[in-house]
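I'd like to ask you about the structure that follows.
Left out: one protein chain. Kept in place: all the others.
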Amino acid sequence: MSSNILWIHCLDRAGLIYKITDVIYRHNLNIVNNAEFVERETDHFFMRTEFSGKFNKEEFLQDLSHSLPEDVSIKLSDKGKKDIIILVTKEHHCLGDLLLRHAFNELHATILCVIGNYPLLEELTAKFNIPFHCINHENKSRETHEEQLFELVGKYNAEFIVLAKYMRILSPGFVKHFSNRIINIHHSFLPAFIGANPYAQAYERGVKIIGATAHFVNNNLDEGPIISQSVIPINHSHSKIEMTQAGREVEKIVLANALSLVFNEQVFIYGNKTIIFD
Amino acid sequence: MSSNILWIHCLDRAGLIYKITDVIYRHNLNIVNNAEFVERETDHFFMRTEFSGKFNKEEFLQDLSHSLPEDVSIKLSDKGKKDIIILVTKEHHCLGDLLLRHAFNELHATILCVIGNYPLLEELTAKFNIPFHCINHENKSRETHEEQLFELVGKYNAEFIVLAKYMRILSPGFVKHFSNRIINIHHSFLPAFIGANPYAQAYERGVKIIGATAHFVNNNLDEGPIISQSVIPINHSHSKIEMTQAGREVEKIVLANALSLVFNEQVFIYGNKTIIFD
Amino acid sequence: MSSNILWIHCLDRAGLIYKITDVIYRHNLNIVNNAEFVERETDHFFMRTEFSGKFNKEEFLQDLSHSLPEDVSIKLSDKGKKDIIILVTKEHHCLGDLLLRHAFNELHATILCVIGNYPLLEELTAKFNIPFHCINHENKSRETHEEQLFELVGKYNAEFIVLAKYMRILSPGFVKHFSNRIINIHHSFLPAFIGANPYAQAYERGVKIIGATAHFVNNNLDEGPIISQSVIPINHSHSKIEMTQAGREVEKIVLANALSLVFNEQVFIYGNKTIIFD
Partner (left out) sequence: MSSNILWIHCLDRAGLIYKITDVIYRHNLNIVNNAEFVERETDHFFMRTEFSGKFNKEEFLQDLSHSLPEDVSIKLSDKGKKDIIILVTKEHHCLGDLLLRHAFNELHATILCVIGNYPLLEELTAKFNIPFHCINHENKSRETHEEQLFELVGKYNAEFIVLAKYMRILSPGFVKHFSNRIINIHHSFLPAFIGANPYAQAYERGVKIIGATAHFVNNNLDEGPIISQSVIPINHSHSKIEMTQAGREVEKIVLANALSLVFNEQVFIYGNKTIIFD
């Protein structure tokens, strides 16, 4: 029996933990993991409780609502595998890493399909028996291309869309439709080097460290709540190409880490930030 | 009004968080910070609750005892500054770092005195107006030296003894007397290179990373629950001396980090391990 | 035209770089990359020169010998791809990573075959069209199993054997035959936790950092010159299984990094250490 996750968010007050655990206790549920966080700037309370046990979901939620203040937001989710779609362009390193993890049951997700705007990564995807669709953008208007993409994505019932080095910008409408459900890997340590060709920018600036950022996509490709970041040291001897290669190693690690956090229900989105419960 | 810390430890069961927060709620106390951990190998439950508010300590502890199972261990501590003694030998880097933090109120402790087995660090200590005592070990038996040390330490009422590169081994009796109250910085990434001259050992072995370990001292100098560790990369071009210098940078960071965790009441000792609540 | 690498090693003296570059200049060769290192404990001089240009190899080496002191050791190698065999047991993470890099021409090596002592990784290997051989060790003496392995390896003309989580110990005879040509990934930060089940050892010791070590194999599985090491932070909340999973992420990175250094001719073995030229 997969365990359930209870997410609570409201203004901080005395007695919240007591009131919440009281309801859990009365429903004979077992807390497997519990964590709270109070954001002190605005005094917001966040709690994530993983519990096991048989329960009547409606009654449980009703009891919670009655016990807790009016401004509370309550969410129940479970630790089941997520259904996902992966979007790619030409680079294989993130996709390859995710396909391998998927093949060995380490992704905590089911890859429904891979969609590329080039056919280059079809061969790799096929090795792992995952459907690959190419929706080429060449000789098409941006609108037409995205409509086709949107239609294809709509045929699958994915909870998350992973941009694994998908190098095209999605329209605000597309993004809004999948609000907080699109995860992107950006090839720089955001907010440094926003925009195109961050490694060339980093090379010109002579930085001594480069990095990568995995984040939810909101309005534009380089913003939205950051989930995970990591860096590696570089030096003057790295050419632009070597910086790109070094950066790829970080990109795939950061993306895999972010997906693990999201798919295992450890990430709470609050405004433009994430609260991550270990 | 300084906040209080409640530490709870017992076998895991349903309802523990509910029962504990119930007592806190009934005493009109405010939870500032709360964290739980269940060790799944042995199913032990640990909880650390930081709370504020006026309360009758005895009644509070009595109510907790009544509510909780018999095997529970309950501890109350507060977030006040700790009184400490620092023991040194010849190296200045950790001591200097701690004196600076102390001078600017960043150590969360009061340094009662510094004791060295050489007089070398007296001048540095005096700059910061801290008493320095030299208990030289030369031409004395190990027992006599330690008796003198023990007598001197006894004159101060220190909660913690910090071995900031104190290069002599304390006897089991001394260590037992200050059980879980002596913190040592070991100049290696334990358990690698236990014993004398770890940098020379690391040099001979050709390792690519060196580190440091801060830990509570139990029976011998290189064991006891680990509090903090960190590492830095090195390479073939580092001589033994350069490795030692590089290592010192890590040592002072690791020791300062460990002391911050201990003095701010974030560390729970459980068997030969530490549970650290962020 | 692939470039050549000249390796020079002798006791340090005045004029070595001058004499070596003089010969290179006289043969009209172009230095692409040059690096020297003098080990000051024993005053040994090491130089690695990457150069391009057409040359008469025999005359070049003769001229070098004439110019340089008698104790010099001279080696010429080229930057061509290495032929390798990968040995595995049950774990897929390092093998999968290497197969992906190989498929996209990023390994700087040709994988001649994969050999496992179980058939488990055959399916993964087959996806990438690499021959897989199973030499099962069950119901066989250690000697018989290794003889079969040795015979199979002998059929391929591999320059390097990569132990990608091969969990059996090779005999001294086997190792000696492939002296400095076997590379192992050890699942700990050597020399901590030598021997079996390092993650269980690390869990028991309560360390705050775990790591992995890639090294050449000499006499036994956990020794030999270290090529690369890396670490990740862990804490009390990691179970043994979670530590193992976290460690795997480091293992594959460290192994890939070490292989890149070795296959690109950047590693000089000197005694029980490596000198690595970036």
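In this document, chain identifiers A, B and C correspond to the written order of the chains, with residue numbering beginning at 1 in each.
Definition applied: a residue touches a chain if its C-beta (ideal position, glycine included) is under 8 Å from a C-beta of that chain, and two chains touch if they have at least 3 such contacts.
Values in this document were obtained by computation on a predicted structure and should not be read as measured data.
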Given B:42, B:65 or B:237, the one touching the chain that is not displayed: B:237
Hidden-chain contact residue, picked from the options B:14, B:74, B:124 or B:167: B:124
Given A:132, A:166 or A:193, the one touching the chain that is not displayed: A:193
Sole residue of B:100, B:134 or B:241 that reaches the chain not shown, by the stated touch rule: B:100
Hidden-chain contact residue, picked from the options A:4, A:21, A:228 or A:260: A:228
Positions on chain A where the hidden chain makes contact: 37, 39-41, 189-193, 204-209, 211, 225-231, 235-237, 239-240, 272-276
Footprint left on chain B by the chain that the document does not show: 92-93, 96-97, 100, 103-104, 124, 127-128, 237, 245, 249, 253, 278
Residues in chain C touching the chain absent from view: 14-15, 17-18, 21-22, 24-25, 28-36, 38
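Just so we're on the same page, only the chains that are shown with their structure count from here on.
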Averaged-CA centre spacing for the pair chain C and chain A, given as whole angstrom: 36
Intercentroid distance (Cα basis), chain C paired with chain B, Å: 40
Residues within chain B bordering two or more other chains: none
